[in-house]
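Heads up, one of the protein chains got dropped from this complex, but the rest are sitting where they should.
We call the chains A and B, going by the order they appear; numbering starts again at 1 in every chain.
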Amino acid sequence: MTHEVIRHLLDDYVTGELTEDARGPVADHIAACEICSAEVESLKGILARAADLPRSIEPPAEAWLNIRSVIERDKEAVAADHGTSENFWRRPYALAAAVVLAAVLSSGGTALYLNSRGTDSSPVIATNTGNGSTPATFVAFTIEENNYLRNVAVLQDLLDQQEALLAPETVAQLKASLRTIDEAILEARSALARDPANKMLIEMLSGTYRQKMDLMRRTAEMTRGS
Amino acid sequence: MEADARAARDCARGWATLSRACIIGAATIAFASSPVIAQKKVERKIPLGMEGALRIVNMVGSIVVHGWGKDTVMVRGTLGAGDNFYMGGGYTGAKMFVEAVNDRDPKPARLEVWVPARVRLWVKTATANIDVSGVEGGLDLYVVSGTIDVTGNPHELNAEAIDGDIHIAGSPPWVRAKSATGTIVFKGASSDAAFSTVSGAVKVDGGVFERTKIETVTGNINFSGRLDRSGTFDFDTHSGIIDIAIPDKTAASFSVVTIAGGITNNVSNNSPIPGRFGRGAELTMDTSGGGAKVSVRTFKGPVTLRRTN
Partner (left out) sequence: MGPTGVLFPAEMKTSAVVSDTIGPIPSTIGEEKAAALEFIRRAQSGDVDAFEQLYREHAGRIYALCLRLKAGDSSDATELMQDVFVRAWRRLSTFRGDCAFYSWLHRLAVNTMLENARSDNRRTARVLSMDDTSRLAGAARSSGIDLKMDLEDAIASLPKGARLAFVLHDIEGYQHQEIAEQLSVSVGTIKAQLHRARRLLRERLER
């Protein structure tokens, strides 16, 4: 084999993909050829450095929120198509209670209000669903609640970190918007406590909560790494 | 996410510094009142395919974009003294951005850009205003507190603001507009439109709509347009005032529910009935035999249905 031919085999030689027959002659040539020898070392260096690259890189925190929101919409669409009241009751109702607790955490005013009124923030669904407090329903609520609390907390952390990047007027507007949303959530929640079987109220509450998450997410995205 | 992860859009790399630059809203006001500052002129031109992609970032000042029939991107403008302008890319994709010499006191940059009409355009600012006309490709426009003005018929339009207004005059088949406190004004028609605000008003005045979703928390909603009989229309608000005006002989099926508000029906003789437990109101009716599905839901916002003049 000529030098030119062997140069084209160096990649396979380094990665161990040469046939047994070819390996010997190529190795012999490399031992005697400075150019090929240098190229082999260089190739090995690149591959070693590639092997050293991180295999895992932390994705943006809001990625899961976006994925989850699509998945939730998928599930809603499926539930709507199937028209099963049981499916309908479990998830949206759990969603409602989770929204309430999220509102409590995100708004000091809201928390103060609830505390002063002595209103229980525990899920209404645990007692007043009318379809019985089944373990499955309660579990669904707990999962939803924890997820939304976590998601809102993550977003709040992001926004807190980024507050310095925003103009004071914009921060004020944003906080005012979040207060507006929290007040709406609180009002709807109070109504839900009086009328826990109100399907539309649950949907509206869910929608308002989604708007809050969307606003927080959009703000975090706009101020992060433009 | 529009079925994909279009969400999560942020720029990487060397623009990390830009995220800290120029996002000082007061600079816009300061610019108007400050003495004349030394400025640097910019004039550049690069080839870009007719359906290429272009990204523009300019945090403070203004960005005016015109679509034209050439496979070239041309930019003219002025920067603050010491600021830098970067533009580069290939025939399928290019980008331009302004880098402030002083992150803490960014000077406004005014850019006027000519782009191939069918470009896929992505623009991000903090307080700079965005004005786009004559672009037929796709538009993704993001401001924090600047305004967004779009004229023309982009194939797709996504406009997002935190506290800026959004004005659209045209007929993008697909449009999404969001602002928290800004007003959204749409004059045109669309097959798939969604508008969302918290306290900002939404005003839609236009042609034929097929699929429309408008939601606010406290912002008022004014809708006047023609409903495609196979369309779906959703209006949701917590406490905003909803006013829906439709032409005579509109074939639609209405479902209007308000938990604690009121419903005024000037479209037909159907009367709303009291809601659950005597609070609020509900109205279900068909006009001209039914057709488009219209759903209106409010917590306590009043709803008025009327004929257009």
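Convention: a residue touches a chain if its C-beta (ideal position, glycine included) is under 8 Å from a C-beta of that chain, and two chains touch if they have at least 3 such contacts.
Just so it is clear, the structure is predicted and the values come from calculations on it, not from any experiment.
Out of A:L47, A:A153 or A:A172, which residue would touch the omitted chain in the full complex?
A:L47
Determine and list the subunit A residues touching the chain excluded from the picture.
Residues 8, 11-12, 15, 17, 42-43, 46-47, 49-60, 63-64, 66-68, 70-72, 74-75, 143, 147, 225 of subunit A touch the chain that is not shown.
In this text, only the chains that are shown with their structure count from here on.
Provide the residue numbers of subunit A that touch subunit B in the complex, in ascending order.
60, 62-63, 66-67, 69-70, 165-170, 173-174, 176-177, 180-181, 184, 187-188, 191, 194-195, 198, 200-201, 203-204, 207-208, 211, 214-215, 217-219, 221-226
Could you please specify the touching residues of subunit B with respect to subunit A in the complex?
1, 3, 5, 7-12, 15-16, 18-20, 23-26, 57, 59, 124, 126-127, 142, 144-145, 160, 162-163, 178, 180-181, 196, 198-199, 215, 217-218, 236, 238-239, 257, 259-260, 276-277, 297, 299-300
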